[in-house]
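Submitted below is the structure of interest, expressed as structure tokens.
Every protein chain of the complex appears in place save one, which is left out.
Chains here go by letter, A and B, matching the order in which they are written, and residues are numbered from 1 within each.
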């Protein structure tokens, strides 16, 4: 994977060292004040070839990114996606978690894909929980989901997924807490968002900001997502839903192909600002480049002490084997 | 794995293209109206050699299948299994989730197995939760479990598991909702139920039927189970146990060796009838044949539009690499 050939355009949106990460406003948000149950939103998505053999989804022509834009809706809403295939490959868009008929399955199996140059509409619906029996309910659509190609290369979209055709999809329940910032992290074979250290995204927030992490797994390998100095609850929202919520609190979670999860943390809360690592905890994956930086700035946006040194170390010295001799001492 | 040599007998029970899947009545059900707490059921299981080098468990002589029959009980019930080993291999039956003494462990380690030709009884007990301290309880036996050989080939039953000696075991809690249909899906190395596409089981239900999926992992590889257009809650039952159940809703779950889970969906609910895929989401596993069809028929049992085409595509065209050129256009 040659990250150097990624266009600057995509860097701006996916986040890179020294650049701001996308604000919530960059996503297709059905969660604003205008949203209400049953709203239908129409959006055009452009599937495009990118430099370096990558492909991406974007909300405007020429703006495709890896990963694609964050798509959001509330339970009950419908998303009508007009997918414009500007490439010379067959491809599609297949969502997890929401409702769709076979026509919107996104699989060649159901004859649901875009031929090269073709435009096609996919409809994703969502819903609230509904009674089953006793106190039980069949689940609604709320969740931290994702979408991806299901047609390029093989009938399972292996080629499209490998080249970057993936993104996050959030279905919120009424009353869910909205974040200040959002980061999409895709663990995909030996890469993060099809990039390897030190070119992995650096995500930035100010101390105390509510940051939503969207973690997605793809490809052929197994992974575990670990975030330093922060933790979350292993349930639907990542927070304890009540004082008696039995869910475990974790800071390391399996992130395997086709799975996704999300959670919110308060940046640096209880630990202070600084440069914190996120990485795959499989040792030869983190050593091989599946690591990145979560930069928690001071509350006023200024750089905390030591953070620039840490970033410099990450860019210059990391991910090579070292011994005690390699490091000429350290300290105050 | 040559699926062509599987006997027609086993196809009937395990489900195959164009054949009905087993009804609930085909399982050893302790959950009927006659069942009550503390009931003891005696059942004879026959371990038999099958064509193609496979082995299976069955409830009658000559009726062994891969996977074996679904065994069910309510918390508090006991299952006494007389295992008849009709093969020339040592083997056993080892359950997950229930109570057994060392004599019923099913492991050579505890001298608990059947020599070739030997008959031996294994006793599995179950129980309800009981108070620990405070509001807490030690768990009862309720769960979506499984059973498998623990003695053929190696002391861990690696040979027997590899050849098909596995099946689902359900322990229900009083008040659990019973399904209309049940499907057992074993992800085992690069196979589903020791079969690969397009010979993987096609599971069938009518629109709106309550379908229970029993997912089991075996072998040496990691997998993720994904079902198109349906989802479930990642808890004990697969449904929200109350309006405040904090569990996440998912449609893709790790299914690794020795693990199992189950859930119920309403077939096609909110998405309509059609041919839906279930598959391992590890890309080279799905491409390699770990995919199958969940055929949701119309409510009256008739075929929905497009389903036969999809099945034909699956049988003829799937699981080969394709490019945009391979597919000569499509659409209405």
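Observations on the model:
Going forward, a residue touches a chain if its C-beta (ideal position, glycine included) is under 8 Å from a C-beta of that chain, and two chains touch if they have at least 3 such contacts.
Everything numeric in this text was worked out from a predicted model, so none of it was measured.
Of the listed positions A:163, A:188 or A:226, the one in contact with the omitted chain in the full complex is A:226. Check B:77, B:105 or B:212 against the missing chain and you find that the one touching it is B:105.
For chain B, the list of residues touching the undisplayed chain reads 88-90, 96-97, 99-102, 105, 107-111, 113, 115-116, 118, 125, 127, 129, 132-145, 153-156, 158, 161-162, 217-220, 222, 233, 235-237, 240-242, 245, 247, 254, 256-261.
Residues of chain A that touch the chain left out of view are 135, 175, 177, 222, 224, 226, 228-229, 231-233, 237, 239-254, 266, 269-272, 274-277, 279, 281-287, 291, 306, 309-310, 313-314, 317-324, 327, 329-331.
Just so we're on the same page, only the chains that are shown with their structure count from here on.
Summary of the copy comparison: rotating chain A onto chain B for the best CA superposition needs 120 degrees, to the nearest 5.
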